[in-house]
Structures are given as C-alpha cells and as structure tokens.
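All protein chains but one are shown in place.
Chain IDs A, B and C follow the sequence of writing; residue 1 opens each chain.
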Amino acid sequence: MKQLLEKILSDCSRYTSEGVVASYIPELAKADPSDLGICIISDGGKTDCAGDYEKRFTMQSVVKPLVLLLALEDRGEDVVERICGVEATGKPFDAFNYSDLALKNEHINPMINAGAIALCTLIKGDSYDERFSRLIELAKRLSGDPSLSVDEAVYLSEKATGNKNRALAYMLKAYGMIDCDIEEVLDMYFKACSISVNCKNLAAIAYVLANHGIAPGSGEQLISAEHAKYVNAIMTICGMYNGSGEFALRVGIPAKSGVGGGIMAAVPSRMGIGIYSPALDKKGNSVAGVKALERLSEEIKLSIF
Amino acid sequence: MKQLLEKILSDCSRYTSEGVVASYIPELAKADPSDLGICIISDGGKTDCAGDYEKRFTMQSVVKPLVLLLALEDRGEDVVERICGVEATGKPFDAFNYSDLALKNEHINPMINAGAIALCTLIKGDSYDERFSRLIELAKRLSGDPSLSVDEAVYLSEKATGNKNRALAYMLKAYGMIDCDIEEVLDMYFKACSISVNCKNLAAIAYVLANHGIAPGSGEQLISAEHAKYVNAIMTICGMYNGSGEFALRVGIPAKSGVGGGIMAAVPSRMGIGIYSPALDKKGNSVAGVKALERLSEEIKLSIF
Amino acid sequence: MKQLLEKILSDCSRYTSEGVVASYIPELAKADPSDLGICIISDGGKTDCAGDYEKRFTMQSVVKPLVLLLALEDRGEDVVERICGVEATGKPFDAFNYSDLALKNEHINPMINAGAIALCTLIKGDSYDERFSRLIELAKRLSGDPSLSVDEAVYLSEKATGNKNRALAYMLKAYGMIDCDIEEVLDMYFKACSISVNCKNLAAIAYVLANHGIAPGSGEQLISAEHAKYVNAIMTICGMYNGSGEFALRVGIPAKSGVGGGIMAAVPSRMGIGIYSPALDKKGNSVAGVKALERLSEEIKLSIF
Partner (left out) sequence: MKQLLEKILSDCSRYTSEGVVASYIPELAKADPSDLGICIISDGGKTDCAGDYEKRFTMQSVVKPLVLLLALEDRGEDVVERICGVEATGKPFDAFNYSDLALKNEHINPMINAGAIALCTLIKGDSYDERFSRLIELAKRLSGDPSLSVDEAVYLSEKATGNKNRALAYMLKAYGMIDCDIEEVLDMYFKACSISVNCKNLAAIAYVLANHGIAPGSGEQLISAEHAKYVNAIMTICGMYNGSGEFALRVGIPAKSGVGGGIMAAVPSRMGIGIYSPALDKKGNSVAGVKALERLSEEIKLSIF
C-alpha cells in the first residue's frame, strides 16, 4: 500500500501547479503550493502514509462534518434539520441558494458556511468558548490526537477578514434562523476553521466515520453509527462544494474538502483517508488531492457506486 | 388649493385601512395607521396644508435622496457612480440585484439600503458623527427648519434590530465596495433614517429639488441645479422601490417613499410635496399617500410625462 | 437648429467606433457602424434633420411602445396590466426577472421581449396577420408615412434565429400568461421588429407621443392623451433596457432604443426625436445615439427632471 501511495503521489504531484493557494484569508497564502501528502487508516488501525503527510494545515471547511456531528449528538436530527437544510445548493460555499425570497432553512446546508455557522449555535455550552472546547475535544477524541490546537495566526487572519461570513451570519439572524451574538458565534467558527491538523489526523477521524463510529484500536463507540452514516451521506451530496457531482463520478467516496488544502474521505466499512495539497481549483478543492483520490479509487476500487 | 387638498384627503382617507404600519422596526409599529397629511409648497414659497400635516414621523428611506445629494456635492458624480450603480433592481429595498456572482457596483443603487449605506461612506467628515452632522445640517438647510433632530427611540430600535442592514453592509465590505467600520457607518445610517420630520419639512426639501436647487424665499442656490436634477431622475427610476413603474404611470412625479409613511415628491419647476400616512402596501409605500398623489396629479396635471 | 444638430453629430460621430453592430440576428450585422443620423420635429411640425437621417433600419425594440399603445387602445390599462407588469426588471431585454418561482405578470414589462410578445396577444384581430396589419397601420398613421413596410430579409433572419424568443414565449404559455399558437404570435412579433423606418419616421411617432396624442399638422387626436402619457412613463422607467437609469440621469427624456440602432425619444409637450446609429453598447443601446441625445439635452435643456 505504501508503495502504491508513493506511486500515486509521484504521478499526481504535477497537478499541484494547476491550482492556486487560497489567498482571501491572507495567512493561508503562505502555504507551499507544491505540498502533497496522504495518509490511509484501514483494517482496525493499519496506517500507511506518503509525501507531506506530517505537514500541518488548518481544517477550514473540513471541520464542518465535525460541527454537524456534534450538533447531531447534542440535539438530534430533528432539531438540526429544523435549522439547516440538507440539499445541495448548486452554488459556491459562501453563497445562499437564495435570491429575492425570504431566506429559509432549505436554502442552506451543513457543508456551506452559512449552514455550519447556524449549526454552531446548536452545540451545547454555556458560552461559545465552551462550545468550541467541546468541538475541539471531539476532534481530539476522533483523531486520537490530544495535541490538536488552534493555529492562532490563521484564526486572527480569518477574524480580521471574514466579512462575508459576518454578512451570512447577520442574514441568518435577520431571518430568525439564529439568535445569538454574531461576533461570538463567528469567533467559534473562525477558531474551528483554524484547528491545525495533518493528514494522519484527518485519516483517523475519517476512519471513525467509515467504521460506524467505532475507534480503530479500542473498539469504543465514539459517536453513534447513525450519525456517522448521516455525515457520510451529506458529505457525498455536498462535501466538495459545487464540485460534489463530479467528485462522486470520478472518485465515489464521501469526502469533505477545505480551502486549507485538506480533504477528509471516509470509505464506508473500509478506510479513512486524509490528504493535503493546498493548490486549489476554482471551486475551492485541492487539485492534486482530488486527482490522487481519483487514482486511488480506481486502483483499489473504492467507489461506493 | 387648500380646499382641493382637503377634498382629496377626505376621499383618500379610506385607503389608510388597506395598508399596514411597518413593524420590522418595533418602534415604527406605534404609528397611527389612520393618519393622513399633506403639504404643498409652490410659487416661491406659497404653502398649503391639510390633514395631519404637522404630525412628526421619521424619514426612513426618504433620507436617501439627501444622502445621495450630499455625496454628490462632496465628491461629484463620477466618484458616486464608481461606488453605486443607478439602475432599478426590480427587487425589494433590502435586497441586492445579485445571486451567484461577485457583488458589483451595478447591483446597487442609491435608493435601496445597500446603496445608501455605501454612499454614507462618501460623505466628508473626520468621523461618522461629523458626517451625520453634515447630513442633518443639509436637511435643516433645505427644509429651512433648524429644529430637525433624531427620534432617539426609533434610532435605538433600528440599531437593535437592523441585522439585515448589517448583512448588507458586511457584504459591501467583503466585496471591497466600502472599507470602514461597519457599526460606525450603520450608526450614521440608522440616525439618518431616524430624523424626525413633518409634511412641511418634506415639501420644503422637495421644493428645492424641484426648483433647481434654489431656496424659495431667499433665492439662494442651496445645492447645484445639476445635482437636483440628478436626484429627481433617480427618484423617478427607483424612488418608490419596486413600485416605481406603477407610480410613474399613475402619478408621474419624481418621489421617494419611506417605511415611516412619508413621501417626498418634487414636481420639476413647479412644486414640492410632502405626504404622511403610515399604512403601507406590500412594497413599503404609503397606500393612502400614493392615492392622494395620484388624485392630485390628475386634478392639477402634475405628471412630467 | 439644423446647425446645432450638425455640430452635435460631428462631435459625436467618433463614438460610433466604441460600439458594435448587433450580430445575433445575422441580417443586422450588415449595417454600417459609422452611420449616424438625427431628426427632430417640434412646434407643430417643424422638421430639422442631420446626418444619415434618411437611412432605413428596422425598428426592433423601438416597436415595443407601439405594441403597448395598440394593446392599450384595444383593451385598456386594466387588461394590459393583468398580463404584463410595469416595473423595471434590472435585467437584459431577453431575460425574465425570475429564477425559481412560478413566472408571474410582475416579472415582465412591455419594454422587454417577453412583455411585448405577451402584449401582441392582446391586440385585436381575427388572425395574427390581421393583428400585425393593425399594428403597422398604427405605425403609418402616427408617422404619417403610408409607405412603411417590413424588411423581409431581416424578418426571415429573425424568424430563423429567434430561439430565445421562442423560449420566452413557451415559458409565458407554460405559466398561462398567454394562450395562442407560439409560431403565430412570434411571426407577428418578428414582423413588427422588422418594420423598416428612418429617423424622420421615429421623430414623427415620438412627436405624437410628446404632443398628447395629437398629430402635428391636422391637430387630429390619433391616440388618447392618457395612453401617450402611459407610454412616455414606461419608456422612462425601462425604455433603454437596464441602462434606463443612466439615460434618465444623463439625458432625462422618455425614449426607446432598438438593437437595429434606432432611438425614439419623446420630450413631453415639446418635440419628437428620431436617431439612428447602429453601433451598440453592451446593453443594446446605440452608443453615438445616446451621446448625441445627451449633448442635445444639455444644449437646449430637454431633461424632464
């Protein structure tokens, strides 16, 4: 497997030059566009890695499945769906599927910014600091890495420049879909996006999602099997932004990408995959990361379809 | 004329029951829906009034022509149009003419909230307090009423509930159309909307717009004739929100309405009109106010078409 | 006046190189982009012309005010407005102001293709041939030119390539806004767009609109004064497509443009103007034609604002 991974990375590294590193959050622009790393966890914990698999990057939208997961665990599906729709929007991650009408629940989903911000308000906690603590605790528990922490420079950069997210959040508030202090919930959201991880962390979290909520070593049920399935389904529908359809055709694996360059992919009942390569296509997905997943899916037949 | 006005108000007062008082700003909901007043200033200052013409109400969107005017006087047409488009949007006053695309200058205009907020940033002043002072000074000068002031209760109510305006302002900032502290510019905008006026004040301001910028008594050139014409044109195109087309057909006078129930109408070279009646139609225009203007326009042939 | 017109054309002719001749109807692409002509009719019939004022071109959208006029004369305002809205759409001439919703009356207006097609169905006649005959009769009567006829080559070119208009017409039918044979109504619409005119014809029609429906020589009431006013108002709101706001600011005259390069402008109570210059801007308006009208409006103070 390790050899296969190295072959794939070697073949796909040329695609890193076809994308560009995200720059709308200034701190992200510092990433090295030629980075490419992968980690796979399968068979109860077997770990294979290649390339820049230990490089750290921020989760960005890859944290959205965790926000959804914690909202589901804290409140259940009904409450979650009362606040946040589950349909693909056909639009970029920072847009509503909305034009003239009143904004409604059905115009957002958990994999776009507006939906993720709305779901932050459902996570339990007396303060947004406490809610964030519970979220990063979940990330540590699922990844098995108690050292996870926030990249302060990215967090501050997001906070300083996140005006479109502020616009989205005030729109949610204006239409009664959330009711909280906007800067507080955004502070939690920006911190969540700024959690620093590596490919191993993403593979470990994805493994739990793929493995019906059960930890690889201990066999402990970390999250409910139902919620793991729920997250996998929604990642398939809209986890790769408005490139989710093409990703389903080419790769066929539930996955979530982030503008930090990470992709977390969960092959149900088989494996968890973490990929990092920060050069992005126009829709915000890692170019070489998607190509590597496509190759891997072909080589070892990972498509769920 | 006074008799005519009284006849028209008497005939139109029944329409006050067809509208509803604005309630999205809680303080506005306290208005008496049956109020109906009118004031006309013509012939170098001749003033005729009827009904509740001395009742005070807040300008709300009626202040937008003044924001535009001051931005024009401070910066000129080119700078204004670099920030703010001039086309009707076909949408409600609190929407962009925008869906998936990057927000552009051409998606806003000075008569919708987003455009008016953008224009506030062009008004000169070292602080937003100073900018507002200069705006209310302009209102005092044009109306000839040095006693104009902000209705503090409405201002605070707007500030507390103005989340959609916050969303619009952050969207403008996210797309680089404005670059300022959002709460500061909104504070100015909310204060501007909350300037308390009566029908006489609106008629006096409208008279100056109709009279090529010249004050009725003194003959003083208060604003440039070009800018008065500019404001009259834009009021015709989109001053009555997405009801401007019907208003042009039925009434045919440059005018601006506000959700406080006021309408300011400028008949070029002839007269200024101020109307107040707070029961609104679905588009945010005063029902009885529009009907009274329609009758008046028919009776004394005011249509510019 | 003639000298002024010649001076203006001479100054504005350089703008003809800034636009491009319409090519989506292949036959229109044959026009000479450097053509520029003007005709003004005022004071009971006084006619001044300059430049290529005798060149013939097809009316295209300039026929829309006539379609509206005949629908108004045949059915009255209420029936017209039950079928066709009167608000600017903020969109191009071949679009609806519509996205997900059911298409409604309020999403169209008489100055965009969909609205004009809908209004064709209101014109009286046992067949669409008869309806068209009555329309061209109206054009002959208002222009005082009994020789007006259809440019067959343009008509056939439009018919062969008018698929977007077919799409609009079937959409109107799908939503129950019209109920007729689509090819028949489109045949009438394509013929109407293909009526061949010169600047004098447009100036003569515009004169009647400006002159409250009264013919210049005979003093005959050709159309109702109310309907003339109605058409002038709607031309102001949306006669220059989604460039109507800027035109109101710069020129300030009710006018209708067509992609054939014509502009028909009616200065209420003063004059009718016909302009021809086929090089268009991106919104479909004649570049040099608009510039010439802007100059003329400044020089002899034509703005209605």
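By definition in this document, contacts are C-beta pairs under 8 Å (C-beta built on N, C-alpha and C of every residue); 3 or more make two chains touch, one makes a residue touch a chain.
Worth saying up front: this structure is predicted, and the values here are computed from it rather than measured.
When the missing chain is restored to the complex, the residue among A:85, A:144, A:258 or A:278 that touches it is A:85.
Only one residue in the set C:4, C:20, C:136 or C:171 touches the chain that does not appear here, and it is C:171.
Annotation for chain C: contacts to the undisplayed chain at residues 91-92, 95, 99-100, 163-164, 166-171, 173-174, 182.
Across the interface with the omitted chain, chain A contributes residues 77, 85-91, 97, 99, 109, 229-230, 232-234, 236-238, 242-246, 248-249, 252, 254, 268, 303-305.
Basically, only the chains that are shown with their structure count from here on.
Among all pairs of chains, B-C has the largest number of C-beta pairs in contact.
Averaging Cα coordinates per chain places chain A and chain B 46 Å apart.
Shared interface positions of chain A, i.e. residues touching 2 or more other chains, are given as 99-100.
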